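In this view, the complex is presented without one of its protein chains, the others remaining in place.
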Amino acid sequence: MAERMGFFTDTSVCIGCKACEVACKEWNDVPDDGFVFRATSYDNTGALGADSWRHVAFIEQSRPIRREREQAGPEGGLDGLDVLGELGGPGAPGGSDGPGGPGGPGGPDGQEGVEGWLMSSDVCKHCTHAACLDVCPTGALFRTEFGTVVVQADVCNGCGYCVPACPYGVIDRRERDGRAFKCTMCYDRQLGGLEPACAKACPTDSIQFGPLDELRARAEERVERLRGEGRARARLYGADPDDGVGGDGAFFLLLDDPEVYGLPPDPVVTTRDLPAMWRWAAGAALSLAGAVAVSFATAGRGRGWRR
Amino acid sequence: MAECHPVGFQWVVEAKARGAKVFHVDPRFTRTSAIADRHLPIRAGSDIVLLGALINHVLANELDFREYVTAYTNASSIVSDDFRDTEDLDGLFSGFDPDTRKYDPSSWAYAGGRQEAAAGQRSEQFEGGGRREDGAGRGQGEPEAGEQMEGGARHAEAAGADQYGSGGAETEARPLTDPTLRHPRCVYQILKRHFARYTPEMVEEVCGIPREGFTELAEAITANSGRERTTAWAYAVGWTQHTVGAQYIRTASILQLLLGNMGRPGGGILALRGHASIQGSTDIPTLFNILPGYLPMPHAHRHENLDDYLAHAGADTGFWGRKRSYMVSLLKAWWGEAATEDNDFCFGHLPRLTGDHGHYTTVMAQIDGTVKGYFVVGENPAVGSSGGRTQRLGLANLDWLVVRDLTLVETATFWKDGPELRTGETRTEDVATEVFFMPAASHVEKEGTFTNTQRLLQWRHKALDPPGDCRSELSFYYHLGKRIRARLSDDEIDRPLRELTWDYPEEGERAEPSAEAVLREINGTGPDGRALSAYTELEPDGSTRCGCWIYCGVYADEVNQAARRKPGREQSWVAPEWGWAWPANRRTLYNRASADPQGRPWSERKAYVWWDADRGEWTGHDVPDFEKDKPPDYLPPEGALAEAALAGTDPFIMQADGKGWLFAPAGLADGPLPTHYEPHESPLRNPLYGQQANPARRIYHREEAPYNPPQSPRFPYVLTTYRLTEHHTAGAMSRPLAYLAELQPELFCEVSPLLAERLGLVNGGWATIVTSRTAIEARVLVTDRVRPLRLAGRTVHQIGLPYHWGWGGGGLVTGDVANDLLPLVLDPNVYIQEGKAVTCDLRPGRRPTGRALLELIQEYRDG
Partner (left out) sequence: MAAVRRGEEAMVPEAEFRSYYGQPIIKSPVWHEPHMPVYLYLGGLSGTASTMAAAARIAGNDRLALTARVTAALGAAAGAGFLVAELGRPERFLNMLRVFKPTSPMSMGSWLLAVHSGLTALAAASALGPVLPPSPVTAVLRAPAVASVLPAAGDAAVMATVLTGPLMSTYTAVLLADTAVPAWHEAHRELPFLFAGSALASAGAAGMLATPHAQAAPARAAAVLGAVVETVAGAVMERRLGLVGEPYRQGKAGRRMRLARALTVGGGLLAVVAGRSRVLTGLSGAALTAGALCTRFGLLEAGRASAADPKYTVVPQRRRLDAGRPASVPAGP
């Protein structure tokens, strides 16, 4: 097996251009995912799925001051026409820290409202212990020589079992086609010595492709640097080989909790518990056999008794 | 920049990784703001106040790079006694004529010097050549200023700043100066007085930028400028699409000159162009008023012959002093052997301006029936231009219309599916315009160059043939030209076309003309027929040919220099062997300024180009933008012309005096110094002056597109339009592509939570946006990224609106046309519309349809 290859997605330099989404679809001939205005910031993709193998999440972070403002409710007696004067009056929300007051307009540093806009390009994690691969009944999912997890479209029979097995909600079934699809880390490009389309298209190197070990080392340096710059919430996600999926082949540098990005905070490969499940099922099966026996034993006696 | 130039933004990310601090000034919190160190929200249309306050901060605290300023700018030049500043006239400069709404700039000139007319005053309206925008045109025979009077003939009017070509206005090579900068009429002192009222308090009140945000910015840029460091500014149409757009850039230029950030590595002002090769399309222009290389277009009445033309085409000193060589070589490139000294090199063959032929004036002329035919190439004015309804009414009144585009854009289909059909204003059977749609080849289906914002030409190879009948522009125009020429008569009127050199080699079965042959013609050839290697080789005697003097050298040594692709790692950090930059492959313009007056680098860290005294020449990392052997101590003899008139310490070699102009003694239509005026449609009174808006702005009083009254309570919100990463301009190149269309499928408006709450707007719901032009509907995106600004005790709400949608154009997604909302009011220098700061009303719910829409608009118009 060749060296294990992976993605390091450094969300601290992601500019949300979605070039990764487009490049992925262009290269892999993934169909469009529908034209739906979602009103979730600039994200109209929503989530990873059979027709979206890269998904850029947009998270608008607001400061508490806005919430206070919102809760203040609509100011009475003002319609749209006299809006120009609306906040100048005494008692109007935020009016106490008007120009000249401490902090000027808005919050203490004038940055009322938006605090940050996080963007992150999500992708299949290519887990070390991949639940989708484990549970696939046909062998359609397999691990490549690059350590990635890929669906063989000609083998997949569409049972859909991989779909709820994924702890990240990545793989999905394309209903009109019946098969399951997800990121292949551009297996075909890798075979040709090329980097995956998304990494190639990423203008800011937010998506980096390379040998996983190198990427992990680079990511450690990067997160240290960001923390040194005061970004205390910067952390790596999926880089730990001891986590619940044995580490991700595609890991991330995040600037907030994973769940904020729609990622599970502490995912587990479901098959970790499979031996226990079988033990419980076997116990139940034995009990069932016993219960049948008991039924016949008790009822059988009854019949004999009636005779 | 991340939003609209994501690929270029990688270098900002790279700079940031190397320690650069990035500020982002924008009404919205965008994808750029997300990565920047600091976002400063600003009210759309108030940038001169911010930039002016930075200038004031520099001047008041004497933070300017004094040695640079004294040596390389016109800070010490003394201005005419007659000059009156906006300080004296409450927002007007001296020379303003309220009747014509134009400036006579003679009072702005240097003391004791020649007087140079301003753009607007150099010419007069050609009779019938356009509707007088303010109804106050001068009467027949009324005298004009000074030398512009030419027998009472009415002259064409053209965009002012371009009348001087790339050389700027004519002025003194050696004006009176006070090197101590103490003279009350020296530029430095004028500047100081002019910008004194641009204070941090004013920034807070007018722009809505909090004081500490301003302080942080001011301290960062001043600390990061000087000998050891440089600061760069980048802007896009957020700065240009205003009635004071040219002055926005001027303000930034003044700041950068004061801080010594021009002509030095890591400095400058970067114009982020809106499309691929927009720089190229001004170098080899698609503009009506300039010829290739920024040579001015001749006027019908003023320029009888070549000498006359050259006499009015800008300065005689500096490199612009060689303009005869540039012009004659251009004429020789176009008319070849037919162009001789005896026939003025066919100067008479050139078309002439008869008036303002700018986009919006042309549209008015279409409505008025004076323009009958129209070529629309790679544009979609029915959706992409301001006041879309006016655009479409113009298109509907043509005899014929040729549209060349990749898809059947709305401009080609307005007659059968435009919005005016739905309101009943137009009926298809009444539109007599004959529309010819000619499908175009995309950029991967043809050869040629892209010229990007830093003047870098990069050759583009063809990847595949265009499908079906699609053809390149080159092919279309070349073969159109051939067909026209085949039909020419011996009549004298056909002579210019008959004698045109029109003989490019054709390649392949589609007879595609050779793009390289065109590039070689643009580069130019010498008497021996060999490609020239520098514009200094151009001659005024007709022995050289050159299609665009600034591009001379792109085919040096018979090699397509633009096709060079030596990887960056194999060459110096300036990377001179990647592509080719005009002029003369210089990567940073005016780089003589990167060395001190004695020719030494300002610092080791910022060393770029310097004087090598031993070898007696300029050398460095880049091609010196200076005569190679002119020593720093060179002083021009009296009466010298062209570059010989500039001293060894004059880096700005295209200017008549070789200086960076803090104060423009001529050349601008709306004042020698930037001044804050409110946008034409503004919810605020101008807090700085009695003069509300740019007095010289170009206004069209048309019933098709009335204006919102200033400070009207009917239109209380500020509207600004913009682009999204996911789409391209009017959407013709992105809406038909599923992969792009799905990323931003619907027109939406961005509003703050506060405004949404006030108006009852729901995230994901609908809103109707209304101006005096029309009303459109958009989905609502409630976001903290758009914040209400508190200005002088009032709250001003801004509404953001991307403009990529239209009703058709082969789009997989459709939507109302945002540009239909915009007014037709222009910057007087370059005739750019004010699209970035207008007023509007906002209502919850969808807009009415059919006649009800017209009734709604009428209600708003009637107030």
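Note that the chains are named A and B in the order they appear, and that numbering of residues resets to 1 at the start of each chain.
To be clear about the criterion, a residue touches a chain if its C-beta (ideal position, glycine included) is under 8 Å from a C-beta of that chain, and two chains touch if they have at least 3 such contacts.
What you see is a predicted model; the values in this text were computed from it and never measured.
Put simply, the hidden chain is in touch with A once you look at the whole complex.
Within the whole complex, the absent chain has one touching residue among A:3, A:188 or A:273, and that is A:273.
Contact with the chain not shown here comes from a single listed residue; of A:5, A:24 or A:59, that residue is A:59. Within the set A:163, A:215 or A:253, the residue that contacts the chain not displayed is A:163.
Within chain A, the residues in touch with the undisplayed chain are 40, 46-47, 49, 57, 59-62, 129, 131, 134-140, 155-161, 163-173, 175, 177-180, 242-246, 256-257, 259-274, 276-278, 280-289, 291-296, 298-300, 302-303.
Criterion: only the chains that are shown with their structure count from here on.
Chain A and chain B, compared by their mean Cα positions, are separated by 43 Å.
The residues of chain B lying in touch with chain A in their complex are 2, 6-7, 9-10, 13, 29, 31-35, 39, 201, 204-205, 208-213, 683, 713-714, 716-717, 724-726, 738-746, 748, 752-755, 757-759, 763-764, 779-785, 787-797, 812-813, 841-843.
The touching residues of chain A, counted against chain B in their complex, run 13, 15-19, 21-22, 25-26, 31-39, 41-42, 44-45, 60, 62, 66, 69-70, 73-75, 78, 80-88, 93-94, 98-100, 103-106, 109-114, 116-119, 203-205.
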